[in-house]
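For this depiction, one protein chain was excluded, whereas all remaining protein chains were kept in their positions.
What follows is chain A.
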Amino acid sequence: MAQVSFICKRTVVSTKPVQPGKYSSLSVLDRVMERNHLLVVLYYRSKRGREVGGITKKLRESLSETLTSFPVATGRLLKDPKEHWMIKCNDAGVRMVEARAKGSVEEWLRNVDREQELKLVHWEEMFHKPYYWSTFYVQLTEFEEGGLAIGLSCTHLVVDPTCVTMFIKAWADTTLGGKMVSPPLFHPLPPRRPGNMTIGHKPYTPLINHYKSFIENPPPLAVALQRHSTATLTFTDQMVKSCMDMVKALTPFEALAALFWVCISNVKAKKNGSGLTNMSICSDMRKVLGLDKGFFGNCMVYNKVHMELGVQENDHQLIKAAMAIKEVVGEMDNEGIMDLIEWLEHNDNYQYSPPLMNGRDDLICINLEGVESYMAMFEDGYKPIRASYYIEPTVGEGQVIILPSPAGEGVLSRVVMVTLLEDEVVKLCKDALLMHFSPTILMGVK
């Protein structure tokens, strides 16, 4: 079994000094994600016969160059006069950990599970004095018999999965050709478009209430983490299409989210009783808000899916689930999100007990269909062979993350990462409805 051995930890700084006195404020959508952090692992093959250690040095130097364009990543957290978090761009750098693993990357991927995969990412909880705490951690693990794993972890206060993927892509572009193809954009969230305010417009209360409930009832700061397990499954282009046709979904996310909602409910129902579990979805709102995909900052919004009561253990349940999801997605339009943002701007005095957006008793389905992780090419001709995402900590009923597939697998093909309690994952992988769509299990429970 492959073993990961730690070599060293250091700080990587940008190549050009940051102008002193630069600060970056965090938006309401950033600050509400204070208690979460992201973990991303990308796997690459490497050239035959290449010396171990060479690529690490090259990546370290190109990371230095990339950081020059991301002063927010090298800054440190500070509280502003209103006791809100903000970033002081003090040029302190990001932490980098170097490691080695035995075996090859292909061997690793055949035998990996959640616990092992998390060894490829380095994360440190916020220090008592956050001014000396790095918000970004990069781990480079070289496989002795070929291959590379890049692990990136960062606080959700500063980034969301879309922009952290964009950061990785920028790093890859810099390593490959020296130029960033799509530079990041740092600016606050846009205000409401003036022509958009319809007369007699009622705010989108269900979304606001969803956030309100999290802000008013935050779980305690020290949350007991249960033993979770994660499985990674992939669905072929054809299977996703047939699922979409079955439920009359517009996007693969709607279809797969509905599918997993039903299957997971079945698994849990066998323990807790019948009915669909509570579910929330989480989606990227850049397009909705009219923002460029290079917008750096949080733009993911959570919303509860409302499902009428009524137990039906058949396909109708699936179709109804998909419809409920479609409805919620449709409601999350520009006006609805602006309502939420405006409400949050007036109700963000939760400095001492911040909410945990993926906590409590909801199953969360996260739409990361649009992240371009497979476009991050560090060496010519070597695209990632797998990309794993985790949004930690995982509490509550569980998490389902819908991710794109590597190129060449078809436009509709998707990879799904499911995090549940260990026994639930095992049961899920044997669920009949799920097996109907013949997913391939890339990473399971050992």
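Just so it is clear, a contact is a pair of C-beta atoms (placed from the backbone, for glycine too) under 8 Å apart; a residue touches a chain by one contact, two chains touch by 3 or more; residues count from 1.
Convention: contacts and distances are computed from a predicted model.
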TODO: Have a look at "CHCH domain-containing protein", "PIGT transamidase", "3-ketoacyl-CoA synthase" or "Putative UDP-arabinopyranose mutase 2" and point out the UniProt protein name belonging to the hidden chain.
DONE: "3-ketoacyl-CoA synthase"
Task: Per the touch definition above, residue among A:Lys22, A:Arg60, A:Lys293 or A:His436 touching the missing chain - done: A:Arg60
Task: Residue of A:Val28, A:Ile55 or A:Ala92 in touch with the missing chain, whole complex considered - done: A:Ala92
Task: Residue, one of A:Pro17, A:Gly49, A:Pro81 or A:Gly178, that touches the chain absent here - done: A:Pro17
Open item on the list: List every residue of chain A that touches the chain not included in the displayed model.
Closed with: 8-13, 15, 17-18, 20, 60-61, 64, 76, 90-93, 95, 132
